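Yeah, one chain of the complex is gone here, protein chain that is, but the others are all in their spots.
Chain IDs A and B follow the sequence of writing; residue 1 opens each chain.
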Amino acid sequence: MKKRNLCLALTAVLMASSLVGFAACTETGKTGGTADPSKEEGDVVLSFLHAGTMQPSTKKVEAAVSAYVEEKLGFGVQFKQTNVFNCTSDYQNWLITNQEIDIINVFTGSESFITDHSARELDSLLTPEIAPYLSEVLPERPETTLYGEDGNIYGVSVFPSHMLGGYSYMVRKDVLERAGLYSETPQEGKYTEGQPIGYEDLDTIFAAIREVMPTNSAGQTVYPCSAMNGQDYMTALVPYDKLGTESYPLATLMVDPETGEWGNEVVNYYKTDAYKEYVEWMGKWNAAGYVHPDAETTSENLNDMFDSERYVGVVLQTSPELEYQWETDRMKNKEGTSLEGDLDLVMLPLSVEYSYLTNPMQSLMIPSKSKRPARAMQFIDLLYSDEYLVNLIMYGIEGEEWEFVDEERGYITEVYEGSRTNNYVIGGFWGDYDMLYAFVQYGVDAEQIIEDMERVEKESLYYEERTLSHKSPAWGFIYWADRSHTTTIRNINAQVMSRYFLTLAVGAGSKGTDGTFTGPGSTYEEFINALDNARIDSIVEDKAEQYAAWKAEQNS
Amino acid sequence: MQAQAIKKRRMGKEGDSSGLKRENLGVKIVAHIVMIVAALLAIFPFIMMISSSITSEEALARYGYGLIPMEVSFDAYAYLFKAWSTIGKAYFITIATTLVGTLLHMLITTMMAFGLAWKKTPGRNIIMFLVVFTMLFNGGATATYVIYSTVFHLNNTFFGLIVPGMLMNAFGVMLFVMYFRSSVSGELMEAAELDGANMFTIYAAIYIPLALPLIATLSLSTAIGFWNDWNNSLYYISMEHQELYSIQRLLKEMQDSVDFIASNPDLGLSTENLPSASVQMAIAVIGILPILIAYPFFQKGFVAGISLGGVKE
Partner (left out) sequence: MEKVKEGVKSAERAERAFKAKSRRTQNGMTKWKNIIIVFAMMLPGLVYLLINNYMPLIGLSLAFKEPDMSLTNIFNSPWCGFENFEILFQSSDIWLYIRNTVLYNVAFILINLIVPVTMAILFTFVRGKIKNVYQTIILLPYLMSWVIVSYVTFALFSGENGMLNAIITNAGGERINFYGKDAIGMWPFVFIFFNTWKSTGFNFLFYYSSLLSISPSLFDAAKLDGANFWQQVRYITIPGLKTTMVTMLIMGLAGIFRSDYGLFYLLSQNSGQLYEVSQTIDTYIYNSLKGAGDLVTSSAAGILQSLIGLILVVSANLVIKKVDPDSSLF
């Protein structure tokens, strides 16, 4: 009996010690406030992302970057390597164990870095003394700044975060011709380049394709409707503003399909008539066999499908340049298929062009625990304003790994064979935010690339004109969900969306008792009920409230 | 009496009544059929895996995965073996961790189980409960990482690969405890202790040899666990220390890199047609084959156990 008590006591002590052991802590509290560059010391540690394996030249680049920054700002730079695929967990691990890190390149999950106070607010650092370039440029570009719930800035984004809407059905001209539906000039009953179409037209085209080209040259079935995992017809045919950063649209502002104008009401996206119409049509097309049978489950992508001629028409963003790019890309390796030779697509717009703000995709953030936030901000500022540094970090050492192809334009470089092919390309660092830096692989036709880049320029101008002029009225509005609403949204995503969204998006749901795809007993009805049970209304209300308040503030 | 006993024995030796013989034959046939079916079911996906790894990417895209490669192509392996020196180093690390880890694991587990199997160990029920408790409640990966990283500084060390989570688990301890308790007769134990024989000698000379089949099985499972582990590598080894990469970590990185390039064609990162799907299969094959090669050595453990235990072949 005594032994037993002794052992019980021992156990209790063991467990108590493990609980107390690391709860004890010497330093607490948060960092914050204005940092003073003159009081900080040491090198800035930057998290350096790789897309997979680490490049052998990274050490050299680190040394070169450090030397250059030492020259310009008086301190050095160190890289802390991580991988695009597990950077989020790596950052958490570093921060939890208090490792030295001053700048983190956050790829996904940036909100969690704000809500759990991993990231530091940056407003106090965006002063002309510390960040001469960014303090001027950032205030005018809300789409490139990551805002927190309190309205403070928490990150400087790398890619601009506006979503450009406006999609077209791009179909092969030769197939349209064979079906007798193509004409050079506008004609009744036929389609021409740039002609807007609707559901009825799509129906006609699909049926015609099925008739003239039921199988491809290899005997496989051709599917006219390219809806599948990753090719979202829904966004194209039911335009919206997500009003936030959720993965699926929930409570949205809608674009009126007739007028192309933005509405003013925050609604449950899935209860709108526009969405119901979509479900009906998709269901019909799926039932007619126009949709790939494995649309929900296959891991193949759009390129594979198109290249192997199982798709002849895809939905892409409306842009003549994008259309041309897709054509040229798909032209490679085309021997043995009926695409050999010329490929020409006909662009048939499905909706008006518009744009709205969403979450900046990739941001540079400064951790709260960083011991030298001012120096970190100085470095970030330099990164955004210094061409030499950008080329150094992105491509490596000039002359050893790359060289300028177009000195004048500066942003087109040729990268030597074997170097930095796996480094994660970070665009938009320098100069114009909308620019994605292009680099030429060794041995690839540089002339061609320059031509392509010119096209990209035209593309961004096109977007500038067409889509940015149709900005959502909620441009600049950030929705912040409190804890319980975040839980609700998560629940909706996990249970309802991941269960029904894709099924309905490819039209695979079952019909209801009245024979329609949205009638009683159908998958659509189940979906709506599930959403209601998961309390989507609370999200709609919450968002409408915050939006109204924000609008009122804007107008005042 | 004696004559009758001898007669019975002789009958038993030769396989007496035809009924028993027929029954045994029936069971034998059933056994073989079951084994053949099981073997076919087991090997069918494996063959698919190998065949997909030597199929060209285009054929995979067109025809899907199949039993016979439509177009043979060793591109996937060529791509992987471009980095053959790194792969070689990673193999070395993985073999080292597997050997050292398995050895330590078996030592710690069997010694622990021995103590818990002995009826005279004070508090053995409590300790057993503590062991089983760990199977149920886990502090979580984060807390484990914090402890190992900040208190024991296992970051970027060899021990960081084998110590966290791998050196002993409740399952192994339980198995051995049950086995030890039931396999050695109580009288033998008592006699041995009364005699004053060292407990360690008893452990080494009696228990271990008796438990060889189980040791062989469990060390196989542990070795496979170490071989396939990339979690510890991911947490404790940073990218700057590639010399400590295990093969699974390295292959996963290569796979991620291929996937990334394949799924972001517009970033223009590479002009080659990266064989992403067949690379995945090739990686799986490279990961499994060494285990299959080493497996016969474990089978020898069975055989050794069999002959020592006196079971007839």
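As a convention for this text, a contact is a pair of C-beta atoms (placed from the backbone, for glycine too) under 8 Å apart; a residue touches a chain by one contact, two chains touch by 3 or more.
Every value quoted in this text rests on a predicted model; they were computed, and no experiment measured them.
**Student:** Looking beyond the chains shown, say which of A:Gln78, A:Gln99 or A:Ser112 touches the absent one.
**Tutor:** Within the whole complex, the residue contacting the unshown chain is A:Ser112.
**Student:** One chain isn't shown here. Among A:Gln325, A:Asn493 or A:Thr516, which residue touches it?
**Tutor:** Looking across A:Gln325, A:Asn493 or A:Thr516, the contact with the absent chain belongs to A:Asn493.
**Student:** Against the chain that's been left off, what residues of chain A make contact? List them.
**Tutor:** 14-15, 18-19, 21-23, 25-31, 88-89, 92, 95-96, 98, 108-109, 111-113, 116-118, 220-221, 247, 292-294, 296-299, 367-369, 483-484, 487-488, 490-491, 493-495, 498-503, 508, 510, 533-534
**Student:** Since one chain has been left out of the picture, which residues of chain B touch it in the full complex?
**Tutor:** 8-9, 12, 20, 23-24, 27-28, 30-32, 34-35, 38-39, 41-43, 45-46, 48-49, 52, 63-66, 107-109, 111-112, 114-116, 118, 120-122, 125-140, 142-144, 146-147, 151-152, 163-165, 167-168, 171, 173-175, 177-179, 181-183, 187-188, 190-200, 203, 210-211, 213-214, 216-217, 220-221, 224, 280-281, 284, 288, 291-292, 295-296, 299, 302, 305-313
Methods note: only the chains that are shown with their structure count from here on.
**Student:** Roughly how far is chain A from chain B, going centre to centre by Cα mean, in whole Å?
**Tutor:** 41
**Student:** Contact residues on chain A for chain B in the complex?
**Tutor:** 3-4, 6-8, 10-11, 22, 50-54, 80-86, 92-93, 96-98, 218, 220, 300-301, 303-304, 307-308, 329, 333, 421-422, 425, 438-439, 441, 444
**Student:** Could you list, by residue number, the parts of chain B that touch chain A in their complex?
**Tutor:** Checking each residue of chain B against chain A gives 61-62, 83, 122-123, 126-127, 130, 142, 145-147, 149-150, 234-235, 238-240, 242, 250, 253-258, 260-261, 263, 265, 267-271, 273.
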